[in-house]
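To start, the structure itself, in structure tokens.
What you see is the complex with one protein chain gone and the rest in place.
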Amino acid sequence: MKRAFRKNDTFIPEKILKAPAALLLILTASSSSAAEGAEHVLAHTETLPYFLMLLASFFILQTIRIKKIKIREIPAVRAMEEAVGRSTEMGKPVLFITGLKPIPAVSAIAAVNILGEVASVCASYNTPIVSPHSNSFTMLAAQEEIREAFQKKNNFELINSSRIFFVTDSQFPFAASVNSITNELKPSAIFYMGTFYAESLILTEYGQSQGAVQIAGTDSVAQMPFFITSCDYLLLGEEFFTASAIIKNDEKELRTIAALDAAKIVTMVLLVYSFARSFL
Amino acid sequence: MILDLITLALIICIFSFLFKDNPFFKFTERLLVGVSAGYGFLIIIRDGFLAKFVDPLRTGDLSVIIPGLLGLMFVFTLFRRTAFLAKYPLAFLLGTGAGMEIGPRIETSIIKQISAMGSHVSGPVEIINRTVLFISALSSLYYFLFAVRKNTKFDRFFAGTGIVFMMIAFGATFGYTVMSRISLLIDIIDSVVLRFF
Amino acid sequence: MLIIVLIGGILMIAQYFLNIPFLNSLYKKILDWSIVISIFALVIAIRSLLARQFKAIRERTEHIVLPLTTIVSFSAVVIIGLIWGVGEGGFVDTVYKKFLVPMQAAIFSLLAFYIASASYRAFRAKNFSSIVLLAAASIVIIGRIPLGDALADMTTVTLKSGPFALIDFPRWAEWILNVPNVGIKRAFAFGITIGIVFTSLKVIFGIERGYLK
Partner (left out) sequence: MKIKRQYIYAVLFISVVIPLATGLTFKVRPGPPVKKFYSAVNGLNEGDYAAVTLSYDPSTKAELNPMVIALCGHLFSRDVKIIMMNPLNNSIGNLGYELITRAASLYGKKENDDYYFLGYVPGEKSALQNMGEDFYSVYSKTFMKAELKDLPLYRDIKTIADAKMLIDISDGNSTVDLLTYVNTKYGVPMAAGTTAIMAGEYYTYLNSGQLLGMLGGLRGAAEYETMLGVNGKGRRGMAAQTFAHILVLLLVLAGNIEYFSGRRK
């Protein structure tokens, strides 16, 4: 099995990818009509064609070679490295807070992915990273991610001084504790990534008052205004899910972003169709 | 009564943090962390360990041994040599978690919402409102496109429209939230502080 | 390891779209299983919490009372709870009602203060979009308090079609919440969901591998 996982190789070889891509395209086209006849096997038939469309755009853009995918610049992504650099200059650790929703949730997976990228920047800048958690799964995944990032850069000393730990799983005691940690460490860069609830402003206002550069990324729409007012940079909406791919900047990852665009254009078309229908 | 006084004192300790970080706040914070972690632990023992692990074992449902073993692998992170075993339960969680969220998400956040945009409208006010709603949704979706946007006049205008609408929505959310947050303070003052006067 | 991710992911997607009883019951099982796994993970997490406190005591990085507070309060709650249970009216229940709930409310209410300082600092009319943000926020802020009603009552004129308020913050606020706000919320829901689906697909098909090698 080991041979299948060469460096820079996706899990599934590209040749195999082409077959489902073609199949999916046909399925998408035919599913909306076929679904009606097959309700005893299929559930959620109104959702299925849309899902197949997403799947198709995902696979198709994996196989088509686009010469150069240029991603629009996202200030928050560029600011991440600068923020770590600033911490290094000031000799302070970087603080990374993951959201309250624990790991089987996709927002937590995305947060840990970004944590990995930030950690590898930290490893090359020789800056420790501190991350308090409110959930054990997220903590364990973060530990693995950070160990991996520092080992890759052969920076073994900092694994120990980088601290990933659990505080408590209840919302406001966690917020109070993070404020206390912020006060103790006086970090010059704080990252907030994941799903946040009301505690967002408690965390960011205090971090702001301590003069830290704050970069946030979240999928909780209700909290975005507060991240905007109290943080320096924010990964809005789906930018949060693509950030780790943009930092990595490898071709396969960029292709998934192009696929995301394609899926969104289809959604926009559906929206236009639905809007037009409302006048009939 | 004594309990209420202790609560009041601890609340004052928490509010004192607004003024300056101080030992009293630190003490209260540590106390809270300990108590809430302990309480959370007890709850998961009752609702998780006993209800989802011990009870099924008692009734002869042996399938819970699988997550039990996966869970035990986490314990191996305590030893350097076996730490890699933690990746197996994580892989299980990542895979199933990623798969679970797809279907319901699409249904509630996309399919239902798109069809809500297609409900019938009549009368000039409704038509204008629906059009504004449509433009705000479309332009902000456009703003978030990553790869296909080119720097043209149309692009700047349409994405700019998206930003303006986003700002309106964010401003409104902020404004409305002020009320929620002040309510919390009112409640605390009303139910705890003013009781003693 | 990636094969676990792949199979788990595909099975879970399939259970949503296919009417196969086995998969549906597997889905419910797996929900329970993650809870069982989390118990073991929590043990590690609690160890990490306590180890940090003991380290602080050993290395004297802070006053000894602070880490001791956490250790003692944690152990007290856990030991008492394990012996006498967490039921109605017991010690743990009292701690929850008389201590945890009001304390959480107190920390929650810090937000009232923070939202005030955030509004002082952040709403600068720097450019067009921040002016829009400021205007929308102000309209809703006034529209939600009796002052807005009073202004509307004062400026009401009677037209042919009935009374009409010239300055009607409550109604404007209502419109903003009802129309552009809903549009934006929907757009975000679309974008975020597509983002979530693609992140899931990347995980399932092993494109985003991270530490799972």
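We just call them A, B and C in the order they show up, numbering each chain from 1.
Simple rule for what comes next: contacts are C-beta pairs under 8 Å (C-beta built on N, C-alpha and C of every residue); 3 or more make two chains touch, one makes a residue touch a chain.
Remember, it's a predicted structure, so these values are computed and weren't measured experimentally.
Every shown chain that the unseen chain touches in the whole complex is listed here: A, B, C. Here the missing chain is touched by one residue of C:I4, C:A112, C:A187 or C:L201, and it is C:A112.
Considering C:V36, C:V95 or C:I142, the position touching the chain not shown turns out to be C:I142 (whole complex). Across C:G81, C:P170 or C:G206, the residue that sits in touch with the chain not pictured is C:P170.
Contacts to the hidden chain, counted on subunit B, fall at residues 18-20, 108, 116, 119, 172-173, 176-180, 182-190, 193-194, 197.
Summarising the interface, subunit C meets the missing chain with residues 97, 101, 104-105, 108-109, 112-113, 115-117, 119-126, 134, 137-138, 141-142, 144-147, 149-150, 152-153, 170, 174, 177-178, 181-182, 185-186. Not every partner is drawn; the one left out touches subunit A at residues 171-172, 209, 222.
The working rule: only the chains that are shown with their structure count from here on.
Averaged Cα coordinates give subunit A a centre that lies 17 Å from the centre of subunit C. Rounded to whole angstrom units, the spacing between the C-alpha centres of subunit B and subunit C is 2. Shared interface positions of subunit C, defined as residues touching 2 or more other chains, are 2, 6, 13, 16-17, 34, 37-38, 41-42, 44, 46, 49, 100, 103, 107-108, 110-111, 114-115, 119, 185, 188-192, 194, 196-197, 199-201, 203, 211. Within subunit A, residues 44, 47, 51, 54, 104, 106, 109, 137, 140-141, 144, 167-168, 170, 173, 176, 226, 228-229, 237-238, 242, 260, 264, 267, 271 each touch two or more of the remaining chains.
Partner subunit A is touched in their complex by these residues of subunit C: 2-3, 6, 13, 16-20, 34, 37-38, 41-42, 44-46, 48-49, 52, 62, 100, 103-104, 107-108, 110-111, 114-115, 117-119, 121-123, 185, 188-192, 194-203, 205-211, 213.
Of all the residues in subunit C, the ones that touch subunit B in their complex are 1-2, 4-13, 16-17, 27, 29-30, 32-44, 46-47, 49, 63, 65-67, 69-78, 81-82, 86, 92, 94-96, 98-100, 102-103, 105-115, 119, 128-130, 132-141, 143-144, 173, 175-194, 196-197, 199-201, 203-204, 211-212. The residues of subunit A lying in touch with subunit B in their complex are 44, 46-47, 50-51, 54, 69-72, 103-106, 109, 137, 140-141, 143-144, 167-170, 173, 176-177, 179-180, 183, 222, 224-226, 228-229, 236-239, 242, 254, 257-258, 260-261, 264-265, 267-268, 270-272, 274-275, 277-280.
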